[in-house]
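Only one protein chain is missing from this complex, and each of the others stays in its spot.
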Amino acid sequence: MEEMNEEHADQTLILTGNEAAAWAARRAKVHVVTAFPITPQTTVMEAIAQFVDAGKMNSQFIRMESEHSVMAGMVGASMTGARTFTATSGQGLLYMAELVHWAAGARLPVVTTIASRGIAPPWNIWVDYSDVLSMRDTGWMIQFASTHQEIFDSVIINYKVAENTEVMLPAFVAYGGFTQSHTAKPVEIPGEDRIDNFLPPPPKGGWPHLCLDPDRPIVHGNIMMPHQEYMEFRFKIHETMERATSVIKKAIREFKDDFGRDYQGLIETYLSEDAEYLLVTVGALAEQAKDAVDSLRKRGVRAGLAKLRYYRPFPTEDLVALLEGGNLKAVAVADRSIAYGSPTGGHISSDFYSVLRQTRKEITYLPVVWGLGGRDVTVEEQVGLFEDLREFHEGGRVGGRNKLIYGTLWVGLR
Amino acid sequence: MNEKKPKAHRKSGLPTDTRWQDLPHVPVSLGVMGSIGKTGEWRILRPEISREKCNRCGMCYLYCPEGTMILKSGTGPEVNLTYCKGCGICASECPRKAIAMKPENTDRNNGRNE
Partner (left out) sequence: MALKELLAVEYTEEYLLAGNSACAGCVSELALRWALKALGPKTVVVSPASCANVYIGVWPGASPTVPFINMAFAAGASAASGIVAGYEALGKDDITVMTWAGDGGTVDIGIQALSGAIERGTNFIYVCYDNEIYANTGTQRSGSTPLAAVTTTTPFGKRENKKDIAKIIAAHEIPYVGVVNGADPQDVFDTFRKIKDIKGTKFVHLFSPCPPGWRFDPSESIEIARLAVKSGMWILWEQENGVFSLKKGSRRYLNKESRISVDEYLRRQGRFNLASEEEIRKLQDWVDQNWDEIRRRLACEEKGR
């Protein structure tokens, strides 16, 4: 990994996805990092350990003894008013599940990067978003980063969104295990002053709604009876998520003004305005699908792409607006995760029915599952998917290698 | 001497017409006496102090788990009957056997002390 000469200069470094996450924590000047290794996230922690012990990052670095303790430590540290960061994957994320709920319930603005991997048994350490998506209803915002630059930028943006006093919700930034965590790309690292300008430090008195301060003693978490306002407090988290869409969009606009990179919003579209066949998906495969769309466009097929950046809050409004696009005939939503027993077998594609319900247009809908456990999905297969989508739209059936079972297309299923 | 006094005797409870918009982000609680009500109402025995026998040694105040044995300078210990649970530790520990545990008046409690 290349080293920075100065904290203040802008530099472009060749970094793995994990290193980009570590750099983001460094630039965000987090106060406390709690750490526990798990493949494929481990090198995030190792990079931060190097930064901290070499004096380049002024953070408390707690080498916890389990992921459950990692998130408990995050919750504790955040309650003192500190900015906190950690990273995990797969089994580790599942082990901390109880405390993932705690962080959201306590409305603590922690940010965690997830290098997504398959869930055991059997062991599978390669890209599969089932881990982060099993946390989808916990009250955390969930964003997928589809490029290395986006991993770095998203951590910074999500701190700004999370720490907004009207939001105060934690956020996951998820990206693909090995495909993104361990491959290297050039990443622009702005100087710390520019980041400080965009992301100011946490308030001195701690988070206004919850701070462990002996001068203003409070008790948090004690029992609440059914006739009391438990339901209302739960509702408020959901309501905040819905409202957070505008805070997210504003932060993305400000990021574009400060740093020149435009992430558009909760979704990022590519040639979708006049598309007849649209693919909605997440992560690096969404970025890759731009090549498939280009290839199809050359052949005269009006293909388009919508990259879902935020999955929570679910960008219903933006997706409904997308579907209102004049020429749209059919849309495929592809999950790189599996939701057993759900309406479609995929998380996002199941949720997408709510969008279809709200549009007035008649659109053919094809849920898709691909790439589980790190199985490769090539550009050719993505092109093939559009062809399947067209075939499905025209005849309601799909020939070829992909299998249409219980209404969902399983790419490459043997 | 600590000037900050805890907010004692503040009635805990929200107005009944509270709406979700009026609530803070998270429920936090403030230190109050009687966080679950007048616990003294559950008592079946109450401590009675014999002023003749009491030499104001303070053991009852020290051993009371609830902190409802208040030491008044001059007059000696007094029981906060709103919150005293009637455990009887004060009576057991009094070196002078100056405290007796007497049954609560069941009429007063509407037969609650069965």
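Order as written gives the chain letters A and B; numbering starts at 1 within each chain.
Quick note on the criterion: a contact is a pair of C-beta atoms (placed from the backbone, for glycine too) under 8 Å apart; a residue touches a chain by one contact, two chains touch by 3 or more.
Worth saying up front: this structure is predicted, and the values here are computed from it rather than measured.
Undergrad: Can you tell me which of A:T16, A:T43 or A:S59 touches the chain that was removed from the display?
TA: That would be A:S59, which touches the missing chain.
Undergrad: Just the residue numbers, please: which parts of chain A touch the chain that's not shown?
TA: Contacting residues on chain A, toward the hidden partner: 31-32, 34, 59-60, 62-66, 68-70, 72-82, 84, 98-99, 102, 212-214, 217-225, 228.
Undergrad: Tell me, which residues in chain B touch the chain that this view leaves out?
TA: Spelled out for chain B, the touching residues are 1-2, 4-6, 8, 10, 12-14, 27-39, 43, 57-59, 61-68, 71, 80, 82-89, 91-93, 101.
Please note the rule applied: only the chains that are shown with their structure count from here on.
Undergrad: Contact residues on chain A for chain B in the complex?
TA: It is residues 105-107, 168, 209-210, 217-220, 222, 224, 228-229, 232-233, 235-236, 239-240 of chain A that touch chain B.
Undergrad: For chain B, which residues count as touching chain A in their complex?
TA: 14, 18-20, 23-31
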